[in-house]
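Shown here: the complex without one of its protein chains, the others still in place.
Per-chain numbering from 1; labels A, B and C assigned in written order.
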Amino acid sequence: MARTITYSEALNEALHEEMQRDANVFVLGEDIAVLGGLFQVTKDLLDKYGPERVIDTPISEAAIAGAGVGAALAGTRPVIEFQFNDFMTIAMDQIVNHAAKLRYMTGGQAAVPLVMRAAICSGIGMGAQHSQSLEAWFAHVPGLIVIMPSTPYAAKGLLKAAIRNPNPVVFLESRLLYAIKGEVPEGEYLLDIPGSVMVREGGDVTVVATGRMVSVATSAAEEVGRDGTEVEVIDPQTLKPLDTATIIESVKKTGRLVIVNEGSRTCGYAAEIAAIVSEQALDFLDAPIERVTAGDVPMPVAKVLERAVLPGRDDVVGAIGRVLG
Amino acid sequence: MARTITYSEALNEALHEEMQRDANVFVLGEDIAVLGGLFQVTKDLLDKYGPERVIDTPISEAAIAGAGVGAALAGTRPVIEFQFNDFMTIAMDQIVNHAAKLRYMTGGQAAVPLVMRAAICSGIGMGAQHSQSLEAWFAHVPGLIVIMPSTPYAAKGLLKAAIRNPNPVVFLESRLLYAIKGEVPEGEYLLDIPGSVMVREGGDVTVVATGRMVSVATSAAEEVGRDGTEVEVIDPQTLKPLDTATIIESVKKTGRLVIVNEGSRTCGYAAEIAAIVSEQALDFLDAPIERVTAGDVPMPVAKVLERAVLPGRDDVVGAIGRVLG
Amino acid sequence: MATPDTNLSTDQQLELYRSMLLIREFEQAVLASHEKRLVQGPAHTYIGMEASAVGICSALLDDDYLTSTHRGHGHCIARGLDVKRMLAEIFGRATGYCKGKGGSMHIADVSRGMLGADGIVGGGIPIATGAALGCRVRQSSQVVACFFGEGATNQGSFHEAINLAAIRKLPVVFVCENNHWALSAGFEVTTAVANVADRAAAYSIPGHIVDGNDVLAVHTTAVEAVQRARAGDGPSLIENKTYRWEPHSVFNTKDPRPPDEVAEWKARDPIARFRKVLEEQDALSADQDAAIQKAVAALIEEAVEFATNSPEPEPAEAMADIYA
Partner (left out) sequence: MATPDTNLSTDQQLELYRSMLLIREFEQAVLASHEKRLVQGPAHTYIGMEASAVGICSALLDDDYLTSTHRGHGHCIARGLDVKRMLAEIFGRATGYCKGKGGSMHIADVSRGMLGADGIVGGGIPIATGAALGCRVRQSSQVVACFFGEGATNQGSFHEAINLAAIRKLPVVFVCENNHWALSAGFEVTTAVANVADRAAAYSIPGHIVDGNDVLAVHTTAVEAVQRARAGDGPSLIENKTYRWEPHSVFNTKDPRPPDEVAEWKARDPIARFRKVLEEQDALSADQDAAIQKAVAALIEEAVEFATNSPEPEPAEAMADIYA
C-alpha cells in the first residue's frame, strides 16, 4: 500500500522535489521562509535551499505577483504564495493584466511560467475578508490556468505539473484540506492539465464538485447511496482548461446534474458548468440543473451563520433529491 | 417629441442634476475635473461645483476606491470614475473586500453609498489591458449592485438611481456608446433597480443582451426579422440584482434562448443567465442555449483581430439560426 | 522621569490609566476565553501596546472618526466602545456589535465614529483618507485617526492614501504602530527604511517618532497632529514604537521572536511605566489603584458573563444586512 500523508505535506513534497530538480524554481511570499508558511506548505525549504530561493517578502501582494511575473519573464520559475485567496484581490492587475496577457500581447514572444498558490480559508470563522473562493474570477480570465486539488494525491501531482507548465497557473488550496490524509506514492508523478477525476461512478445523477466540495459531495453520495441511488461524482481538478468531455458524457448517461461549488452563487463556477451542459447536452437532461453553492452573501464569522452560508452535505443531498424528482 | 442627446451627455446631465440636488454628492477620479473626464462625462462640473467637489486625483486607483468607501462611510455620496474597466483590477481589494462587505461585516451598521463608474473600451483597438468587460466579476460579489445602461435614457435614469441608492454600485458604461444619441426627457426621472427593458417583443426566440450588445442584438433581430422570425430582446440593465422573472417568462414563451455578452466566455455573465434558465425553465427549452460572447482570449489591437474576438451581429444571427434549428 | 508636557488634568490622566488597564484585562479575557473555545475565529491581542491606542484616542473629539486593523481591540476600547458587546462579537453572538457577523477583526461602532477594524493589512488607510475627504466635502471640522501596523507600510495602499491625503491636505492623523514584527517577519527584513516616520518626507508631511509605550508622549504628539489636521494643514504620520507581548494571534502561536527581545520589551510595560509616572506625581495612591483595578476587573467579568450568556445568532440572520 502506498504511504499516507497530509495534503499540506504532499504540497510541501512537491515543492521540495521541484526545487531539487530545477535550480530556477524558487518560492516567494509572506511568512513562507522562516515560518515555513502560515499553513506549513513551504516548511524546511529555507533550510534546504537558502534565502536566495526561499524569500520572505514585505506585505505587498501586488509587488509579489508582479515580481513573480518579472522573474518568470527573466527565465526562472517562481512559485508565489498568497496566504488567503482573498488577498489576490490586491494583486489582480498583475495577475489579470500582466501574467495572463503578456504572452498574447507580445504575440507569443513571452512566457510566464508562474505558479500562484493561495488558500481558500472558509469554514473556520475567518470572516468575509478571509473566506472567499474566487476561482470563477480566474477562470474568466483568458491566459490563466486554474487548478483546485481535492486530495493529497492531486495536490502533489498537480502542483508539480503546474510548476513545469509554461503558463501562469492559479493554484487554489483549501485550509480545511491541509490536514486531511491520503495515499501518495513515494516516487515522482505528474498529473494532466486538463484532467478530471471520476471520484465515484453511478448511473442516476451526475455531481460535479470542486476543491473541498468533492468530499462534501462524496459524503452526500454515500448518504443517498444507502437508498440505492447511484451518484457519479466528478472532480474537474483543472477548472481551466476544463475536461468538458467527461462531464458531458456523464450527463448524457445520467440525465441529471448537480454542481457543488464553494464560491458565491451568482456568476460562480457552477454557472459555467451549467451553461456548458445547457449548450452541449440539453436534450439529455431529464430534470432542471441544480447548483449547490455558497449563498450570495459575504462570509459571516459566527459558526452557525457560516454553516448556514456554506454548502454542506445536506444541501447536496437535498439537491440530489430534487433532480431525482 | 422628447429631445435627443448623447449617452455621455445623458450621464453628464445626471451628474449635474444630482450634484445640484445634494451637496453631499461629489466626484473623484483621474482627469475628471480640468479635462472633464477622458470621455467628457464629468464636463463642466468643475466650473459649476468647484474643486472641493470635483476632484482630480493622482493615478492611484486603489486609493480612489478606498477614498470613495471612506467618504461614503462618512456621510457623503461619492461618484468615482475609473477611466477603463480594466483599471478596476487595481482597486479590487477596496471594491470587493471593503465596499461590498462593510455593511454586512458591521452587522448592518455601515452604509456605503458609493457609485463606481467605469468605461468598457472595446472596439477601438485599445488592446488587452484596456478592453475588458468584467461585469461577471462584480456580479459574483455579494454586496455590490451592477448596472450596465445601453441607451442615453437608461444612462441618465440609472445613474441618478445609482447615486441615490444606499449601496455600492458598479456602473459600467461603453466607450462606443458615448456618442450615440437617444431620446431623453427634459425633466427628472429615475429608473428601477432591479429593472429590465423589453427592447423588442417576439415569440420565436429570446435574446438577452447586455450593455453595448443590446444594439448588436437588436440589429441581428431586425436582420432575421426580415425572414419573419420574431425575436424578443431583453436588456437586463441591472445585472445585479437581476430581474429574473422577465427572462424566465420570455423563455417560457419562446422556448429558445440566446445570450449576448461582451465579456470573455468562460464564467462570464452569459453563463449566469444560462444557469438560471437551466434551473428555472429547463422544461420549456426547445433547443440548447446559445452564448454569444467574446472569445476566451485577451483583446488584440489589430482591427481584423479585434473584430474576430468581439461578438458581432453576424454571430448573433448565427446563434439565432442554430437555436431555431 | 520628568513631568510630562501635557495639558491633561489628573482625572484625565487617571482615565488614560484606566483605559490602558481595561484593554490589558480585556485581552487577557480574550486569551482565557480562547482556551475555553469561546472565541469564534481569530483574535489578535493588543497587550503591550496599550499606550498607543489610548494616547491617540484621548486626543480625539467625540464626533471624530477612526479606522483600525486586525489588531483592533485596543482602539475600540480606547474609543470607549462597550466591552460587553465587543466580547460578544468576538464570541460570535447575536448581541455583538456586528451580530456575530464580523468577529474580532471587524468590530465597528459607526455611531461612535469607529468605522471598523479591518482584516486586510493596509486596507483601512485609504478608507481613513476617504472619511477625511468626506468631512471636507461636508465642510465639517472632524478629524480621522488611522491606525495601522508597520507591516502595512509596505502596502501600496499606504503610499497612495498618504499621498492623496497630503496633496489635498486632508484632516487625517496616520498612526503607525511599529511593534517591530509583522506576522513572522521583522521590520528590517521587509522595510527598506530605518523608521516608518522617515517616509513622511516622501509626502512632505510631518513625521513623528514616538516612544509608543509612553502614553503621555503619544498623547502630546497626537494633540499636535490632530490640531494640525483640524486647522486644515493636512495629515501627519506618527510612528509609535512599541511591541506586542503575545504571539501574532490565537491562531498563529508559532513565534519566531527572540525571547530576550520579548523580555526586554515586557520590562518596558507601558502600564507599569505610566503607573509610576502617576505615583511620582502623587496622582495615584495605592488605594486608588486598587479601586481602578477592581472596577476594571468587574467590567471584564461582566463582559465575559454577558458574552457567554448571549444567544447565538439565528441561522436565518446569515442572509440579512447584505444590502441597505
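Here are a few things to note about the model shown:
We take it that a residue touches a chain if its C-beta (ideal position, glycine included) is under 8 Å from a C-beta of that chain, and two chains touch if they have at least 3 such contacts.
All values reported here derive from a predicted model rather than from experimental measurement.
Hidden chain, full complex: it touches shown chains A, B, C.
Touching the missing chain, out of A:60, A:85 or A:218, is residue A:60.
Within the whole complex, the absent chain has one touching residue among A:76, A:229 or A:280, and that is A:76. Which of C:43, C:144, C:166 or C:318 touches the hidden chain is settled by the complete complex: it is C:166. If you put the hidden chain back, the residue from B:180, B:297 or B:324 that touches it is B:297.
Checked against the full complex, the one of C:148, C:174 or C:203 touching the unshown chain is C:203.
What chain A contributes to its contact with the hidden chain is residues 23-24, 26, 28, 52-53, 55, 57-58, 60, 62-76, 78, 93-94, 97-98, 102-111, 113, 142-143, 145, 166-167.
Mapped onto chain B, the footprint of the missing chain covers residues 30-31, 34-35, 38, 56-63, 86-87, 90, 124-130, 295-298, 300-309. Of the residues in chain C, those that touch the hidden partner chain are 154-160, 162-164, 166-167, 189-194, 198-199, 201-205.
We adopt the following convention: only the chains that are shown with their structure count from here on.
Farthest from chain C, judged by the mean position of CA atoms in each chain, is B. Of the two chain pairs considered here, A-C and B-C, the higher C-beta contact count falls to B-C.
One finds 30 Å separating the Cα centroids of chain A and chain B. Taking the mean of the C-alpha atoms as each chain's centre, chain A and chain C sit 36 Å apart.
Residue positions of chain B touching 2 or more other chains: 62, 93, 97, 104-105, 142-143.
Across the assembly, chain C contributes residues 100-102, 106, 118-120, 123, 156, 322 that each touch 2 or more other chains.
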